[in-house]
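Just one protein chain is left out here, and the rest sit where they should.
Chain lettering (A and B) follows the sequence in which the chains are written, and residue indices restart at 1 in each chain.
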Amino acid sequence: MPKKYGFVQELIKNRTLFLMLLPVLAYFLVNNYVPMVGIYYAFVRFDFNTPLFRMDFIGLKNFEFLWRSGKLTELTYNTIGYNLIFIGLGNALSVTVAILVSEVKSKWFKKITQSVLFLPYFVSFVILSVIVFNIFNFEHGVLNTVLKALGADPVDVYSKPKVWILLIVVFYLWKSFGYSMVIYLAAITGIGEDYYEAAKIDGANTFQRAWHITLPMLKNTFVILLLFSLGTIMKGQFDLFYQMVGNNGLLYSTTDILDTYVYRSLKVTFDMGMATAAGVYQSLFGFTLIMVVNGIIRKINKEYALF
Amino acid sequence: MLKNVNKSAGVALSMALMASVFAGCSGSNNGEAGASSEPAKASPSASQSSSAAASSSAAASAVPAGIDTSKKVHLQFYMLGNAPKDLPKVEAEINKMAQEDLNATVTFNFTTWTDWDQKYKLLLSTGQDVDLIFTADWTQYQQYAKKGAFQPLDDLLPTAAPALNDFVPKDMWNAVKINGKIYTVPATYQEYVTNGFVWREDLRKKYNLPTPVDIPTFEAYMDGIKKNEPTLQPLAIGSDVRGSLNDTYLDVFRKKVGALPYGMFASYDKPAEMTSYWGSPEQLEDLKRFKSWADKGYFSKNELNEKATNQEKLVNGTAAAMLGDNPTRFNQTNGNMKSLHPDWELGYTPFAVATGYATPVHPIHNGFAIPASSKNAERALAFYEKMVLDKRYNLLTQYGFEGTNYTVDGGYYKMVGDANTNGFPREGMQGWAWRNPEFMLFEPSYDGVKAIFDQLDKVQKPDIYTGFAEDYTEYQAERSALEQVEKQYLFPLLAGQVKDVEGGVKTFMDKAKKAGLDKIQESYKKQWLAYLSESGIQ
Partner (left out) sequence: MKIKEDRSSVWFQLIAHAVVVAGSILCILPFLLIVSASFTSNASIIRDGYSLWPKDFSWEGYKVIFQVPDEVLRAYGVTSTVTVAGTAIGLLLMTMAGYVLQRKDFKYRNFFSFFIYFTTLFGGGLVPYYMLVNNYLKFTDSYYALIWPSLMTPFLIILMRSFIGSAVPDEVVESAKIDGAGDFLIYWRIVMPLAVPGLATIGLFLALHYWNDWFSSALFINDTAKYQLQFYLYNIINTSSFLTSIGAGAGIILSEGIPSETMKMSMAVVVTGPILLLYPFVQRYFVKGLTIGAVKG
């Protein structure tokens, strides 16, 4: 059991390790922890000529706009809903494709497809939204042009909020699965060949090997991706939603998330206090969630927990 | 247990660090008397040139008597938009002159249009070295001034920039006052950015349609286009349905006094009679008209998601008209169109024809202010005086180098090369604010705009809206919530995409009231009336 001077002892014993960790710790201290004083902006009335800690303390007044419109529940619900779908489908898709790609025998095929699958990551949402508008635009869109040519009635996609749940999810997956696929591919590469050899000798076929060896070995990676997405579950993907939906209020009931709401609300007000307040709400939510989930994971398997 | 101790030790350490950092911050923010910290704060370029300039610092004879220029300063000048390519050359030349005249040098900084509003806010709120910054109604000059982001100039002007003080007419100085103080130096060039109908004139002639001069004739024009050119969209609005449809419509059809927010309405003739347009029979009538336009296919069902600009759509022949653009931009659009399609042409009728009046830009519209954090207010003002009144400074910063960037041909400005190859196009530094009518050079194509301006001059009346500085601290939360409600429930109505207009308005009003509309409107009206009586407007 550690004694009172445990830290000092550890410091001396593992001084090289501490030294190796030091730059990173210093970086986060300066780059992330020091600016956290700004969280205090959420509780004061902003003023140009007063230092932060001398501004008027106004309690939770800056948080008020979040529930003023009566939308906070809906926004929270939408935000979490989308993120859960993103996490679930996103990981399922990228794991599947990563396994498939890694099992493909032909080398050149593998190389080309890997690169191609990673391409959407480079397309910015601004440009994507223009392409999407070109496809679904009621009057001249590709979709309706085809429908009309087939003699069917044109559809107005931009006035159907429900459809956008599907579209948003599809575009998210399309753009982002390449990134996590690469992570999984790298993890698969790290699995020792000897496991597979042993399984082959035991008579396991490709499906069985994927199911019994590859998948379990990816658990660790999955947990990391999961915990990082859960921590920011109230944020994220602003560009996707903002660019796709923009000013179209018809679609807000299903596509408005906290970030887009805050952005629109504060664009007219320029208020630092309120912007910070929204961030604090998101952070507290993520923080609580992550403490719970990490705690559960720790209980199940200490190795997989993040901290 | 032990772990906790260590953890809190770590937290305490980081807290201590933060505290020390912040102590430093408030110190430098307070530093009005911060002459001692100045050397440390000066940017590297400033210290470099200061040593080079030490010898010539005696040559400060051309300086206004009121200010002390014995100490060399470096000014940070901030403008919106993108920097022209030849900026370094212009800056070097300006610095040569400013060094001699004012013992000062300057860096011209540009925010670009990427997140400019964010950057503007950051520059003003984090105590950066900014000595001069652009202001306008659309950069929220009134709000920033009210909140103390700029230095009052009343006492500085007579000593630091006496000539500029005399050059700008007294009523313009009065017009930019916020809470009785001057916070910005207004531009004196009088132009109009009022709206007018824009349409394809060649098609109008071809199908013998009426010339749009008011809403009924405009409707008839759109109707004619729809019938004769079914694939052409008669009206381009774009995703900003509030600005490019509702506001312009109210402007011409109901003579709204200005872009009053929160659904407030007052006409130009009776500004004190302020009512709520939202929820009124008039609004219902207008919304039904917009809906009928949408139903007839005058504009796209997906206008709210449109990505191309209205001007682009006109130029490239996918739309036939716009409900409102200013004369200068109309002229530019027309020029662009003619270069692509020589046989097409655009027509323009100012809204003044229908309303009977036009308001020239308010002095707040273009100006330069000195941020509260500036330590060189006097020199900055003296320098700005040079920019406006000294022809060498002015021409150089508006048009670049004569010969390399432009030539003067028969009194007209002529660009060398084209906008892609020329490193400093006309007004390449977005120098709207320091335009000096006496030195201004125009392209021949601008004559069309001048003709419109002359026409508007005959019916000009003052802008009584822009001088009003709203104070929304009291209802800030409600205001943000309302913005959301407006986008979600009103925009689809404006775009004619709600089948049941009455029901839609009802939902919108319910939501708006819940967000606090009544409180906002009441407070806004009170402030507006106070403003009117203060400035003697009936």
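Just so we're on the same page, a residue touches a chain if its C-beta (ideal position, glycine included) is under 8 Å from a C-beta of that chain, and two chains touch if they have at least 3 such contacts.
All values reported here derive from a predicted model rather than from experimental measurement.
Summary of contacts with the chain left out: across B:202, B:240, B:282 or B:471, the touching residue is B:240. Across A:12, A:60, A:84 or A:119, the residue that sits in touch with the chain not pictured is A:119. One chain is missing from the display, and on chain B it is touched by residues 3, 6-7, 10, 21, 24-25, 28, 81-85, 87, 107, 109-110, 112-116, 118-119, 122, 125-128, 136-138, 191, 193-195, 238-240, 243-244, 247-248, 259, 308-309, 311-313, 316-318, 324-326, 328-329, 332, 340, 361, 365, 419-421, 423, 425-428, 430, 432.
Against the chain not shown here, chain A presents residues 2, 6-7, 10, 14, 16-18, 20-21, 23-25, 27-28, 30-39, 41, 96-97, 100-101, 103-105, 109, 111-124, 126-128, 130-131, 134, 137, 140-142, 174, 178-179, 182-183, 185-193, 200, 203, 205-207, 217, 220-221, 224, 227-228, 231-232, 272, 275-276, 279, 283, 286-287, 290, 305-307.
Everything that follows uses one rule, which is that only the chains that are shown with their structure count from here on.
Separating the centre of chain A from that of chain B, both taken as means of CA atoms, is a distance of 37 Å.
Within the complex formed with chain B, the chain A residues making contact are 2, 4, 6-7, 29, 33-34, 36-37, 45-49, 51-54, 61-62, 64-65, 68-71, 129-130, 133, 136-139, 156, 158-159, 245-250, 252-253, 256, 261, 264-272, 274. Only residues 2, 6, 14, 17-18, 21-22, 25-26, 29-30, 117, 121, 124-125, 140, 143-144, 147-149, 233, 239-241, 300-302, 304-307, 372, 472-473, 476-485, 487-492, 497, 511, 514-516 of chain B touch chain A when the two sit together in their complex.
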